[in-house]
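One chain of protein is taken out of this complex; the other chains stay put.
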Amino acid sequence: MVTGRSEDNSGRIRLGMVGGGNDAFIGGVHRIAARLDDKFELVAGALSSTPEKSRESGEALALARVYDDFKQMAIREARLKSGIEAVSIVTPNHMHYAAAREFLKRGIHVICDKPLTSTLRDAKKLVKAAESADALFILTHNYTGYPMVRQAREMIANGKIGKIRVVQVEYPQDWLTEQQDFKQAEWRTDPVRSGAGGSTGDIGTHAYNLACFVTGLQAESLAADLQAFVPGRQVDDNAHVLLRFDGGARGMLWSSQVAPGNENALRLRVYGEKGGLEWEQEDPNYLWFTPYGEPKRLITRNGSGAGEAANRLSRVPPGHPEGYLEGFANIYSEAAEAIRAFRTSASPETAVMYPTIQDGLNGVKFVAACVQSSARDAAWVTLD
Amino acid sequence: MVTGRSEDNSGRIRLGMVGGGNDAFIGGVHRIAARLDDKFELVAGALSSTPEKSRESGEALALARVYDDFKQMAIREARLKSGIEAVSIVTPNHMHYAAAREFLKRGIHVICDKPLTSTLRDAKKLVKAAESADALFILTHNYTGYPMVRQAREMIANGKIGKIRVVQVEYPQDWLTEQQDFKQAEWRTDPVRSGAGGSTGDIGTHAYNLACFVTGLQAESLAADLQAFVPGRQVDDNAHVLLRFDGGARGMLWSSQVAPGNENALRLRVYGEKGGLEWEQEDPNYLWFTPYGEPKRLITRNGSGAGEAANRLSRVPPGHPEGYLEGFANIYSEAAEAIRAFRTSASPETAVMYPTIQDGLNGVKFVAACVQSSARDAAWVTLD
Amino acid sequence: MVTGRSEDNSGRIRLGMVGGGNDAFIGGVHRIAARLDDKFELVAGALSSTPEKSRESGEALALARVYDDFKQMAIREARLKSGIEAVSIVTPNHMHYAAAREFLKRGIHVICDKPLTSTLRDAKKLVKAAESADALFILTHNYTGYPMVRQAREMIANGKIGKIRVVQVEYPQDWLTEQQDFKQAEWRTDPVRSGAGGSTGDIGTHAYNLACFVTGLQAESLAADLQAFVPGRQVDDNAHVLLRFDGGARGMLWSSQVAPGNENALRLRVYGEKGGLEWEQEDPNYLWFTPYGEPKRLITRNGSGAGEAANRLSRVPPGHPEGYLEGFANIYSEAAEAIRAFRTSASPETAVMYPTIQDGLNGVKFVAACVQSSARDAAWVTLD
Partner (left out) sequence: MVTGRSEDNSGRIRLGMVGGGNDAFIGGVHRIAARLDDKFELVAGALSSTPEKSRESGEALALARVYDDFKQMAIREARLKSGIEAVSIVTPNHMHYAAAREFLKRGIHVICDKPLTSTLRDAKKLVKAAESADALFILTHNYTGYPMVRQAREMIANGKIGKIRVVQVEYPQDWLTEQQDFKQAEWRTDPVRSGAGGSTGDIGTHAYNLACFVTGLQAESLAADLQAFVPGRQVDDNAHVLLRFDGGARGMLWSSQVAPGNENALRLRVYGEKGGLEWEQEDPNYLWFTPYGEPKRLITRNGSGAGEAANRLSRVPPGHPEGYLEGFANIYSEAAEAIRAFRTSASPETAVMYPTIQDGLNGVKFVAACVQSSARDAAWVTLD
């Protein structure tokens, strides 16, 4: 019974939040993730685009300081002696850029939901803003926080499956099988707020990021066949994508929001010259390792066969499942490590990893390329 | 995409902790569980039986008040205006009674790890202490906090599988397959600190509690065949138990710590006149429902087919797994609901449920009956 | 792509059948099993207890010779120059003894369905008859014919999991959850034709035989709690059994015909000092091997990790599933190997294995002991 690292609340990081008001979903997830390992303390927020809702939501959360809008918050917090050190941005996609810019330029670290922005133009501007800022930028591609995803990445980096040939990644859901009008569905299918990609932006970017993170490869080009199956839908709800990676590996990516029976069935399979690895988000504590010519092996989180890259992100013994919130919390924990190191101008431990703004740019490029390829009848589009 | 209740930190409950110092395992779990939904604030502790270790551990956790021992803590906190309202007791089993008594008699609510006590005598005394106390007692039989366990209980209560005939429950592990000397193993195999039961006390009580919680039945008698397979071991590491429930249902319970390949494979199967239900702790977001004569159905947490009893304890959408810590946190959340109601002498909502001291007494009786039965060559022993 | 042994029809064995008429189930299974590898040729039969039905059934199968009853068949076939060399007995249990005796005493090999007989008295007489006969007796405990069952047995014999400690075996079904009146249900719940055991005789014997076959152990004693849950049922439809094996291993056996959602969920788990093995009949091409302290491994039929004991009974490449009929056919193939060797007074290859009359006697003793133990409130009963 080996247990991973325990919580650590010495010097909690003062955190603010933009978006995430009462009726939002992902804001609550960020708050739990920030709280789980006790490394953050949520003290301020501009939780809604309407001031009253922001105030109501802030009171419900007993925040010390509630603001009417994110700009006001950035300005005032930057002046406070004990103002926030970091901010979580959990608004719809089209507001990420404007909000992040305000905090970055005032030296406040940004933890931002994905996709990075709703347009490629915004993404490029944000990269510049981040590069010139005296602050860190962390993107919550949360699935990279699962211990067994780290395990897979480490095994590939260590050559356990040899040179990679084939990458199969998919993220099917079913929640948009029919027309939906509730808030989560509404903005995610609005190209103005969500961006030009529908399933590609919301979940395809997760699948693409996961494939790149685990394999260490980048896609050179893609060919995409997008569809909006539900009548009236303005963005894709199903995407079939062919991928060509640097080094010669080939891949397929499927994202769908119209596949009944699939909840969040993100699944990655990678095959190399010597073996394979298979992982599923809905059963995240397990990793199949299939060395060629030997019996398949099931590696379990914190169990036999799991290595340091996975164990350092694990809290409880094998067989006691950790899930989505723990994986999300791992991104926050990694962010905390980096922010603490930043306080003293030190580098975090080399093991510390989190999705960066460059990953975010890559995701937005992926969506843009999918849309462009599909408009050209699935012609190949280069991802520079 | 339906989401459950969100966090609620209005009026956080001031919490203390007894046990759970640096090298303990379950203390960290309780702290995360208490923190997850932001309903508690850990402010005081007597974290170890040695004062220095208690202080070191308390500092590492940045506790406001650290005590040398639990009695001192109970006395002083009771006198403080803003002293703790509740205490988590996470020591080895043999100290539960003495610690709990000190807090109960001063009107401080007790959240206690299982099994209730190391002896039946202590258990009975603690029941009396609780009955006469002006405080609540919550036992962390954490598996009852899993949403799909609640779902199963609700379905049985609603007659979905008819009158129950057969109950199969098991909890195999493998971590004691060989002699182990690290701290967690050491006290758990010491009859003085753990109690007369080994696997029966540590995990058999969980299995037994789960079976009773879900079915709503009580066992009338049992016949147990216990073994200590590892040479030199003083308590059972494998238990085979026959169960007879009130109303005529029959059951089997298997607990083992010497079953290689099993991590925490707690599994419950219940069959009635009209159908069955099957649940596994290692894959806790799913519940099989098998109505007789129809195809099997897979009910998912927060997904189609899940009802209110499960959904109210769920935080994220279906397909995003919740795990052990979330289930544990649900017990803390239920405790918080009860404690808040207690503040105003109100009753909590009827949906609020947590394992009580009576469940704890039943667990200790179960262990005592197993040991007694096994000593008499697996003769039937009544559980009054 | 390694393939196992191919069919071999040189010198087909002339086969007769007793029972297995039009409306029987298991007769058809035996015929397919005999035919699959082309080592038998069905030429004669007494397929029903009523002469007309026997003739009708025989004509439907285009048998060369059809008899009114088994005794007539035994007498005449024994006199024919090219009479049958072997007979399959697939009647209800209470007729096994009388039928088998007639053929054995005339030197005709008997392939008999299980359980061996409906009473212990008959079983003992049949053992004597077989011992004094110049013919082989093969019992179709068909699950021992699955390749991965052979694999498990070989691994245990080779010490792969060390000295055995725990044996968990179960065989739940649901087809008798309610009162049934069709033919298969009717005789299986009639103690006169089926024997004193219900689920114990019909499927418990399979589970017990499988556990003994794989582990190489014999049970020394058992304690059984039998129930007839369905009102009016005269034999057990659920059995909970504790087992003590020679050498100190302990076990549990559960058989049930009232567990909704279970079709033929025979499952065996064996744990030793060094590792474990787990196998399920409904997914028979896989065997879990769990060496202590290492990742679990999935051994596949004819795939990596499978050894000669399994591969010799496999026909198609890994990933192309073989099932129940192939496993059953393996028993017939083993019987054919033995019968061909018998023709020349030779011994079959050492790898050839099939359930013997002694296994049959053990099964009947198991049922008798279960019934006796349950009548004495689950007291221990010795299996001599």
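Letters A, B and C mark the chains as written, and numbering starts fresh at 1 in each.
Definition applied: a contact is a pair of C-beta atoms (placed from the backbone, for glycine too) under 8 Å apart; a residue touches a chain by one contact, two chains touch by 3 or more.
Bear in mind the structure is a predicted one, so any value in this text is a computation, not a measurement.
The shown chains contacted by the absent chain are A, B, C, with contact judged over the whole complex.
The chain omitted from view is touched by exactly one of C:Thr91, C:Gln168 or C:Asn262, namely C:Asn262. Note that of C:Asp122, C:Glu278 or C:Glu322, the residue touching the chain absent from this view is C:Glu322.
Summary of contacts with the chain left out: across A:Ser49, A:Gln227 or A:Gln358, the touching residue is A:Gln227. For the chain left out of this panel, the touching residue among A:Arg188, A:His206 or A:His240 is A:His240. Checked against the full complex, the candidates A:Val18, A:Val258, A:Ile331 or A:Met353 give a single residue touching the omitted chain, namely A:Val258. Taking the complete complex into account, residues 1, 3, 6-10, 25, 28-29, 31-32, 35-38, 60-62, 173, 175, 182, 184-185, 262-265, 281-285, 300, 303, 315-326 of subunit C touch the chain not shown. As for the chain not pictured, it touches subunit B at residues 289, 293-300, 303-305. What subunit A contributes to its contact with the hidden chain is residues 161, 165-166, 168, 170, 174, 177-178, 223, 225, 227, 229, 238, 240, 242, 244, 250-252, 254, 256, 258-262, 269, 271-276, 278, 288, 290-292, 296, 377-378, 380.
Convention: only the chains that are shown with their structure count from here on.
Closest to the protein's overall CA centre, chain by chain, comes B. Counting every residue number used by either copy at the subunit A-subunit C contact, over half are found in both chains.
In whole angstrom, the spacing between the mean C-alpha positions of subunit B and subunit C is 43.
Looking at subunit C, residues 296 sit in touch with two or more other chains.
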